[in-house]
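Removed: one protein chain of the complex. Kept in place: all other protein chains.
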Amino acid sequence: MNMLTTAMVPTVLATGDPARVDAKIAPKFKAGDRVTVVNLNKVEHNRLPAYIRGKVGTVTFDHGVFVFPDTSAHRKGPKPQHVYTVVFTARELWGEAGHPQDRMYVDAWDDYLEPAS
Amino acid sequence: MKHGNHTHANVLIPEVGLRVKALESLLAEKKAIDPAALDLIVETFETQMGPKNGAKVVAKAWTDPDYRKWLLEDGTAAIKSLGYIGVQGENMVALENTPKVHNVVVCTLCSCYPWPTLGLPPIWFKSAPYRARVVIEPRSVLKEFGLDIADDVEVRVWDSTAELRYLVLPMRPAGTENMGERELAALVTRDSMIGTGLAQSPSR
Partner (left out) sequence: MNGIHDVGGRHGFGPVVVEENEPYFHEEWEGRMLAMMIACFAAGIYNVDQFRHPIEKMDPRHYLMSSYYEKWLCTVEQNCIDAGIVTREEVDARHAQLMRGKAA
C-alpha cells in the first residue's frame, strides 16, 4: 500500500488513471465498418449498455488501445484492445420511438463487436 | 420460506455520514490514508476544478482557428496545452455544435464526466432520469432544459462508456465579434459544454 500524502496529491490529480496502453495490437475494425454488438449477458463487469446489444452500427473512430474493463475489474489483467466510437441511428436502437435525424454514439471495445453480416 | 413484509425495509445506510467517518478513521489508523491529503483533495476540487476551465478552452477555440482545429482533431493534446488534463479527463474529445448538429453527453452506466475541464458533475447528470431518458428521448430532455431543437437538426447523444471524456464545443453567440477571450469565457456555461444548454448571449 502506497499511502497518498499531501505532497503527492497534485501529481495524482494531474495524472489520473490513464487507461491507454502503449501496445502494438492490431485493430479488428476501422472507421466505416458496419458492426453488430455482441449479445453480451455475462454477470461480470462490463461497459456494454443493454440498449445497444445486438444492434447494428458503424465505426466512426478508432481511439487506440486501452485496458479492457471486463478483465481489469476482476484482477484478470488488462487484455488491452482497441476502443472505437460506434454510431447507431435512433431508429435502429428505438424503432419508431427514435427520431429519424438522431444518432447515438457509444464507445465499445473490440470484444464487444462483430462484423455486421 | 421467508416471511415478513419487505416493502417497508429501509435499504439506506443509517447515519451514512458517520459511517464515512468510521471508514476514514479506520483507514487512517491503518495508515492506508492520510487525512491531511483528503483535506487537500477537497480544497483542490472546490477551488480549482470547475467549468471555468472548460470555458477557457471554448473561448480559445472561438477566437483562434488553429487552436479550434487542433482541439477538434486532438482534444487531449489541445486541452493538455492549457493544463486541463488529469483525473477523469485523461483522454478528451471535443464535439463541435453547428447549426445542423447538436451534441449532448451522458454516462448511462454511471456518471463519467470530465473533471479537470468541468469540475464535478451535478446531481441531475448522475441520476437515473437523465441517464435513462437522454439516449432514447433526447429532444424532450433538452426541451426540459429550455432547448427546442428543430426537426432538421441532428441530435447526437454521446454515451461515455469507455475512458474517453467528451466536451461539447458550443456555437459562438451572435454579437460577440468584438469580445476578447476572457469576456467570451464568461458566456460559456457548464450546461453548454455538456450539451444541455447553449452559450449565453452577450445582451444578458
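By written order: A and B. Residues from 1 in each chain.
Basically, a residue touches a chain if its C-beta (ideal position, glycine included) is under 8 Å from a C-beta of that chain, and two chains touch if they have at least 3 such contacts.
Not measured: the values here are computed from a predicted model.
Enquirer: List the residues of chain B that touch the chain left out of this view.
Expert: 9, 11-27, 30, 32-34, 37-39, 41-42, 45-46, 87, 106, 108-111, 119-120, 122-124, 126-133, 135-136, 141, 144-145, 159, 163
Enquirer: If the missing chain were put back, which residues of chain A would it touch?
Expert: Residues of chain A in contact with the hidden chain: 1-4, 8, 12-13, 17, 19, 41-46, 49-51, 67, 69, 72-75, 93-94.
Just so it is clear, only the chains that are shown with their structure count from here on.
Enquirer: Would you kindly tell me how far, in whole Å, the mean C-alpha position of chain B lies from that of chain A?
Expert: Chain centres of chain A and chain B, defined by C-alpha means, are spaced 19 Å apart.
Enquirer: Can you list the residues on chain A that touch chain B in the complex?
Expert: Of all residues in chain A, those touching chain B are 1, 3-6, 8-10, 12-20, 47-49, 51, 63, 66-67, 83, 85, 93-94, 97-99, 101-109.
Enquirer: In the complex of these two chains, what residues of chain B are touching chain A?
Expert: Residue list for chain B touching chain A: 31-34, 36-37, 39-41, 44, 85-91, 108-109, 135-139, 151-164.
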